[in-house]
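Read the structure below first, then the notes.
Removed: one protein chain of the complex. Kept in place: all other protein chains.
Which chain is which? They are A and B, in the order written, and residues in each are numbered from 1.
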Amino acid sequence: MTSDASRQARAGDSPGARAMVNGEASRTTRELFLGEGAGGGTQNLTVNIGPAHPAMHGIIRILAELDGEIIVKSDVEIGYLHRAFEKDCEVGPWNNAMPYTDRLNYVSPLINNFGYCSAVEKLLGIDITERCKYIRVIMSEISRICDHLTCVGASAMELGAFTVFLYMIKAREFLWELVEDVTGARLTISYGRVGGVKADLPAGFDDKVKKAFVEVRQVLEEVHVLITGNRIFMDRMVGVGALSAEETVAWAITGPLLRAAGVPFDVRKAQPYWAYDRVQFEIPLGKNGDNFDRYLVRMAEMEQSMRIVEQALGALPGGSIQVDWEGKAIDPAAYVDRGKQGKTEGLLFVPIALSPNLQGQGRDAQKRVNAPDKRVVLPPKENTYGSIEGLMNHFMLVMEGFGIRPPMGEAYFAVEGANGELGFYVVSDGSDRPYRVRCRPPCLPPVAAMSRMIEGQMVADIIPTFGSVNMIGGELDR
Amino acid sequence: MDGQAILARLETRLGARLLGTHDHRGDHTAIVAREGIIEALTFSREESDLRFNVLMDLTAVDYLKLPGREDGPRFDVVYHLYSIPHNHRIRLKVPVEQDDPVVPTATSLWPIANWLEREVWDMFGIRFAGHPDLRRLLMYEEFEGHPLRKDYPIERRQPLIGPKV
Partner (left out) sequence: MGVGSFFTSKLDEAIGWGRKYSIFQYPFVTACCGMEYMATACSHYDVDRFGAGLPRFSPRQADVLFVVGTISHKMAPVLKRIYDQMCEPKWVVAFGVCTCTGGFYNNYATVQGIDTIIPVDVYIPGCPPRPESVIDGLMKLQEKIATGAQRY
């Protein structure tokens, strides 16, 4: 039963209906049985949902005042995961903020990393290499797919579609294997660096992406078959949690929720950055701004993201890397020894077998993916250990008081996060530490508007609405 | 619309209440006095050429330790606005003194300002006159002090339960 129908049903035949007892028509049933004074006959119930609640992805508290099943008023309380991101960023040098940014929107950490790096690069006034731009696009889109998979999977699970959750987490595992190949970690990757990325893409990445996307596309197919036309899913999602386009804009909601309301705003199209102006993709739009449209928008966006990754891999400047370490390279310990003994003639040209931790960070890779700016980017290890200039460069970037020192000023850079516009506002005082780092969280406006979205709906409608908002605690509370 | 043109429109409208402008790294910024901020925001939203309909962000910066700003107003309340129809951005900053940290609220213009201003109150201690419900957003009510101020030490914990460490 939709909430409209249920409200109509209530109005006509309510438990507060006048009871006829011994001719006393004035007392309600409730008063008769409970002996309360004359009143409207009903009393609103205040119910606390959370903070530790399974359907609250993460921790958030909704204090709901209920009239039967209908929510009359609600108050959302956040801050249970406040981890002082902004204050922590002020403590260390500019690159030290990277692990903290990972843990903002922890389902799509690469987007946060690169957003922060781009804000600092804007402040520095440097431009990154073309290859790095494409790599950032590729990894951001893979992260975006992971985010949408988690969001749709988790909210489907809460509606009872547990299979969908298992399938989507399976698909996410394939993508995490890709991320692990590139960055070394599955979730909290700290891959971005000011001036570039940590390492280049590994060998054979193209084929791995192809294989992973076959699996992801199959999962999306299966999920479409399972829930998109499913009576129960549609009944719970259609018409629920809707916000009109004007309201969505007034609440500064961006991302899939805004596009589901019909407003075609996507930072990647409106103010393209990195390589987004060189790839073709569409922005899926919805009509009603309800939960079902948000779900459809997210499903369509995943397909578009895969399209972007495939185009970007095809257009990658420098092509994919096919490395061959057979025979020619020397052992890194021997290389360092030679450097220390002063036998540095021609040492910078000798190929070196880097350890697996440094895969993708060799001097050729560094040239391809990191900006050619010595004040910002760490030199490749061959230079650090093989020449005095490299050693000094490394020293100057790492020692306290030195390092990346953007000139005094402020900059705001917005990227399209999985939930909407993710903006980083950085203020520099000229030293090697950030003066202020502000993250504009894309999921704060939808959660602020939650009270408005669930007003007048039933308690059970909170679940799909909250699921489609995709509140990520790390980003909301920072 | 071109950033400089936007700043010129704001200057025409605000007159002496526009304290300064800059476009460091291409971000057009207007520094507005406290008396003029509501008018600046309303004008930015309503004026057909500007149409800044999205309040992207509302935050603050504490300039206690910034070299060159020790004498000036301690805080800046920063508004980032974006216009979907015209696809342009502007940043407005309001300098706020330490002794009188009050700024008029923007809640009547954009409902999202409600939570953003609560966060600024929580983190910086800047009050918003006319705000319907100014209480802490991220920290708990028993917390004393405003954590993002530069004089709040990062490791000062105020545990509700557990050891006082």
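One rule holds for everything that comes next: contacts are C-beta pairs under 8 Å (C-beta built on N, C-alpha and C of every residue); 3 or more make two chains touch, one makes a residue touch a chain.
None of the values given here were measured: they were computed from a predicted structure.
> With touch as defined up top, name the shown chains that contact the chain not shown.
Checking the complete complex, the chain left out touches A, B.
> Give the residue, chosen from B:T12, B:N87, B:S108 or B:Q158, that touches the chain omitted from the document.
B:Q158
> Quick one: which of A:G79, A:G195, A:G241 or A:P284 touches the chain that's been left out?
A:G79
> Considering the entire assembly, which residues of subunit A contact the chain that has been omitted?
Answer for subunit A: residues 51-54, 57-59, 79-84, 87-88, 99, 102-103, 106-107, 150, 154, 165-166, 169-170, 172-173, 176, 186-188, 473-474, 477 touch the chain left out.
> Suppose we count only contacts with the excluded chain; which residues of subunit B make the list?
Per the touch rule, subunit B residues meeting the hidden chain are 139-140, 147, 152-163, 165.
To be clear about the criterion, only the chains that are shown with their structure count from here on.
> So, what's the distance in Å between the C-alpha centres of subunit B and subunit A?
25
> For the complex, which residues does subunit B have touching subunit A?
By the definition above, subunit B touches subunit A via 24-27, 29, 53-57, 59, 61-62, 65-68, 78, 80, 82, 84, 87, 89, 91, 110-112, 114-116, 123, 136-140, 147-148, 154.
> Can you tell me which positions in subunit A touch subunit B when the two form their complex?
78-79, 82, 84, 86-88, 90-91, 122-123, 125, 249-252, 254, 263, 265, 270-271, 408-412, 414, 421, 423, 425, 427, 429-430, 435-436, 438, 440, 444-445, 448-449, 452, 477-478
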